[in-house]
Structures are given as structure tokens and as C-alpha cells.
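Here's the structure, in C-alpha cells; my notes come after.
Every protein chain except one is present and positioned as in the full complex.
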Amino acid sequence: MSTVKLLAYDEMSDEARSVIDDIRSTRNIDEVNNFWKALANDPATLRRIWESLKLVMGPGHLDPLAKEMIYVAVSAANGCDYCLHSHTAAARAKGMSTEQHSELLAVVAMAHQTNALATSMAVPVDTQLLVNRETSTSSPD
Amino acid sequence: MSTVKLLAYDEMSDEARSVIDDIRSTRNIDEVNNFWKALANDPATLRRIWESLKLVMGPGHLDPLAKEMIYVAVSAANGCDYCLHSHTAAARAKGMSTEQHSELLAVVAMAHQTNALATSMAVPVDTQLLVNRETSTSSPD
Amino acid sequence: MSTVKLLAYDEMSDEARSVIDDIRSTRNIDEVNNFWKALANDPATLRRIWESLKLVMGPGHLDPLAKEMIYVAVSAANGCDYCLHSHTAAARAKGMSTEQHSELLAVVAMAHQTNALATSMAVPVDTQLLVNRETSTSSPD
Amino acid sequence: MSTVKLLAYDEMSDEARSVIDDIRSTRNIDEVNNFWKALANDPATLRRIWESLKLVMGPGHLDPLAKEMIYVAVSAANGCDYCLHSHTAAARAKGMSTEQHSELLAVVAMAHQTNALATSMAVPVDTQLLVNRETSTSSPD
Amino acid sequence: MSTVKLLAYDEMSDEARSVIDDIRSTRNIDEVNNFWKALANDPATLRRIWESLKLVMGPGHLDPLAKEMIYVAVSAANGCDYCLHSHTAAARAKGMSTEQHSELLAVVAMAHQTNALATSMAVPVDTQLLVNRETSTSSPD
Partner (left out) sequence: MSTVKLLAYDEMSDEARSVIDDIRSTRNIDEVNNFWKALANDPATLRRIWESLKLVMGPGHLDPLAKEMIYVAVSAANGCDYCLHSHTAAARAKGMSTEQHSELLAVVAMAHQTNALATSMAVPVDTQLLVNRETSTSSPD
């Protein structure tokens, strides 16, 4: 069904295998998801995406569960069925309760509704929301 | 610029005004945003959207700031410029720091990147992610 | 396959069941669609969505069939496969002919084509289309 | 602001001018909208789009106003600000009342909300909605 | 699964068959893809789309493979699973290597990431990018 071959571990290049090994040890799992087996066809992109993901989803200023729920929200907006399943599962693994999941979906759906209203009415941004009015104009030198 | 007229308070119907009054007292503000002045052309929808928003964004199982950030994430995915400005401002008002805003945008953008990869490779959902395999099949009676 | 459990009638809470009963009697059907069985996990959202839908899709100023076709148009734009199936079926139940369905899809597809052209050329809105130039500026008091 | 030059009539090629002339006489207007002045940079596409639009939006099995409202619905979903302005104006010119406009936007926004719910819950299509189960399988000869 | 019936050749109207025959001889294939069997329900749209596609994807100023890859990029952005499969296959038939496919997907995904950043930060377009500042304003006469 995929447009690229899902590679088994022994079909991957050495470079791809080293990334897969890092995913497995970082996440303490035996087998990676299909996303990584598909991405393994392009070891350079596999490495870049994994390294980026570790940075972006790693420790920072937001709660790890909040970050997974934001990922679910974007995946819903993009209609990415694969991503919805994998990130909903990830959010559950990080402690998302059924009630929190329901509330997440309610917020996401409500946002789509008011987004559609604001867009179709072409509402101009309120002056008081334009906090960056005084954008910097000095030259870079 | 809008496709509907932005109504001033004294141009609104009594039904619209009563909703606007509730928004002003609930949010403790003098003047509502343009979104509501545009929606005031349709008092029934104005009331329905405001009542829904109070329920969805009110106290629940998720942190209020997390909910605003989810709203920003959806607004970015939908390219709703108005919504991005109003909900970024709302998130700041609820305590979002500059670092949290940066991290929110990094997560949103990363999600768009991996969504595009999963979609364009048409990756099949992993069997272990299909937690709902045993969906209920009994009749409703 | 769903990310939430589809609930059978006897698995639902009393609050959810009362909404499902209302859907069944309003629509004069024995069993509701999967959408409602999924939404039944969150009785408050189930009720809010059903009540909103009754208002929005109920008698008003537009023909009921036109409203279903607008729903199909939005569902196509969002790539919502479930919604396309359910609202295409609903439009047929409201009398949409094969020829009308074909014409609906032709309009939807044409709109996507010209939307893409206008967006990619970044065409500025014509002055004569800005009917709301004189937006109201008086204060709400 | 546009990514291509908006051409004045005397800057267009003869082929482009003949299409513009047909738009002006068909619509009984003196000056065409900016969309056509932008498209005039590519006379072949200008002709193809205009001829397609005449066919798709011309007399058929749907009410002309319903077709314009479907166009508005798609334009809102795509976030095409130009298209929203031009097709909202066109719908008004075809008789759309303020109440019908409000109802159109309410339907569009509601559809976005339930689309987001169905997508994020990954609801499987109901068996009874799959009317085309018996798709034809005979060879084309 | 489809919302319209996929027509076998002997179920099509004469007008639809003549278009299908042209597709088969132009592409030197025995059987057309499901897309055309679905579109055959509406012979006028079938003809219009096929004639447009021949013009747009035919010889011009861009490399045929580049055009197929652009089609894949749009299909990914729209989350059109059918289109992704058919145009990825078409690109391969026109010589796209595995390495080129990987690079295409990397560019597409990167574009989604930076699009999301630019949109969510609402970055104003740089003055030097507005090459069309002096848009033509003369009348069409």
C-alpha cells in the first residue's frame, strides 16, 4: 500500500541501521514503527528527521504530553491517518487519559469551526493584537 | 476588507448585544475582538459559537494554556491569520513564555514535516497501533 | 481502526444514550452511524455537536439539499473520507440526482483549480469587491 | 503584491485580449477582475480556465446561486482570500441574502468541526454507506 | 468504497467511451485507471478533464518528469492517497530514480516545515520580494 518499500532491518544500509538502533535504544523498544522502515530507504533523511525529532520532542519548556497532543492536533488538521494513530498512541503512553483525549478532540474541532468562520468572513486582525507593530528596521551591520 | 460588515454595538440586534455583553463580562474587557463584531450579523450563530467556546475552553481535564496552544497549532495548520494572532495573544495572556512559544512553533512545524513524509510514503498503520481492533458490533437495542 | 472505541448502545452512559435516542427518533432510524458511536465516548461533546447540527442543518434560509452539498464540498476539501461517504449518502437521501452529484463535484474541483491559481499568483483583492470598506469604528458603549 | 504582473488590456497579447473580450461581453462588464489580469500572462491557461469555468458554472442541474455558494465553501476551506471576496460578491449578485450568507457560513464552519472529529477519531465508514460495494470488474473490452 | 460507481467499458455512454479510447491510445495501454472509470459517470467532465490534462501535462517549457514530481508534491499536500499512488507510479514510469523520489519527498516535507513556521510567525513579505509593486492600473479600454 505504501509508495516506498518498508525495509526490514537486514535490508537496510549500515547508515540506516545505526539510526534504527538509536531509535530502538532511545525508546527502549524491539521494533520500530513502519514510518521508520519506510524512511530507511533514504538514510540521510532518516538520520536528519530522527535527530530533529529528538531535539524538538525532547526536554524543553513544554510538558511532553502537551507536545504529543499538539502533534495530534496538527495531524488531524493535515488528515494524516498514520500520524493520528501513532501520536495518539504516543500521547496515551505518556499518560493521556480518555477524558483528556476527548477534550483535546473537542478543542481541535472547535478551532476548525472558528477558523472557518474567521477565514470566510475575512475578519481583519484587531489593532491591539498586532503587538509587533514596532518591528525592527535597522540594517544587519 | 471583511466579507461581512463589522457591527458596532449600537448596530447590533438585542439578541446579539446580550451575547456581546456576556463576552465582555466573562472576559472582563470593554470591547470584544473583531471576530465577534463580524459574527454579530448572525445572532443565533453568535450565541451558539460563544456558548460552545465557553464549554470547550472552560475548566476541564487539560491545562488552559495547553488548550490555547492547541488552538494556535490548528490555526497555523489552517493558515488562519486572524486566529493565529488572536490565539497567540490569548496564550500569552495565559502565561505562555517566549521560550514556550518558540517550542510550540517548533513542534507544529516538525509535525507538518513528518505528516508530509508519512502521507507521501503512504505508510500503513502499524498493527500494534490499532488498539481498537475489537470494535463493538452489538446492535443498539 | 478508529483511535477511540466505537461504543455499542449498552456500553454508553445514560447521558450518551439519551442523545442517541434523540438522533434515532429525529432521523427515524434504528441504528446511528459510526460517527455517533465514536463520539459517545464524550457525552458532553456528543450532545453539543448533535444540538448544533440540528440547528445548523435544520429549517432555515437555504434548501436542505443545498446544505448537504455544501457539507460534501467542505468534506472533499478537508479530505475527510468518512464525511464524504456519510454526507454524499445524506444528499442522495434528500433527492440529489446522479447529474446533480456530477455537477457538484465538477464545481468543487474547478474551485480548487482557480483557488490554487489565485493563491499562487497572490492576486490582490479588487477594490470594488471590498464592500465593507466603511467598517464600523464606534466603541461598544 | 502579486507574484505575477497584473496586465492592463493594452499590455496583453492578442490571444489574451480575445478571451478578456469574451469575459467582458459574457458578463456584461467593462473591466474584468484582477484574477483575469494576472492569468493573462499565460494566454493558453487563461483561455482554458475561462472556457472550463463557463461550462462548469453555466446552466446545468444545480441552481446558479447554489453553485456560487459551493464555490465560497471551497474557497473558505482553502483559505483563498481573493476567491472568498470574489465569489461572495458573485453570490450576492446572484441574489444571496444576508440570512443565506450567514447560514452558508454556519454550515461551512459546522462541517469543518465534524470533519475534524471524524478524522481525528479515524471513524471507519459504515457498511451501509458503501453503496458501491459491487464495483464493476469486467475488462474494458 | 467509492462514492460513485466505477464503470466498466460496456457500461459507459458512447461519449465516455470515445474519451476512454483516446486515453488508451494516447497512453498505449489496454485498461485505464480507476480514476477514469469513476469520472466516466459524467462524460462532459471526463472529456474536459482529459483534454485539460493532455494540454497541461503535454510538451511545454518544463521537463515531463519535473511536472509529475510537482503533481506528487501537490497530491501529498492535499493528502490525496489515490493521486499519490498514481502520480508516483507515473513519475517512475518517466524515469524517476529511487534517489530522486527520496529527494522529492525530503523537499516536500521540508517545505511543509518552513511553511508552517512562516505562517505561524505571520512573517511579513520582504519589500524586495514584492517585484510587482508597479502593477498596471490603466483601464482595459
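Note that the chains take the letters A, B, C, D and E in the order they are written out, and that residue 1 is the start of every chain.
As a working rule, a contact is a pair of C-beta atoms (placed from the backbone, for glycine too) under 8 Å apart; a residue touches a chain by one contact, two chains touch by 3 or more.
Treat the numbers as computed from the prediction; the structure is a model and nothing was measured.
Asker: Please identify, in ascending order, the residues of chain D that touch the omitted chain?
Answerer: 3-4, 41-42, 45, 49, 78-80, 135
Asker: In the complete complex, the non-displayed chain touches which residues of chain A?
Answerer: So the residues of chain A touching the missing chain come out as 1-11, 20, 24, 30-32, 37, 44, 48, 52, 55, 125, 130-133, 135-141.
Asker: Extract the touching residues of chain C with respect to the undisplayed chain.
Answerer: Touching the chain left out of view, chain C contributes residues 72, 75-77, 79, 81, 84-85, 105, 108-117, 119-122.
Here, only the chains that are shown with their structure count from here on.
Asker: More C-beta contacts across A-D or across D-E?
Answerer: Ranking A-D and D-E by C-beta contacts puts D-E first.
Asker: Could you list which residues of chain B touch at least two other chains?
Answerer: Residues 1-4, 6, 45, 49, 52, 75-81, 85, 108, 110-117, 119-122, 125, 130-131, 135 of chain B touch two or more partner chains.
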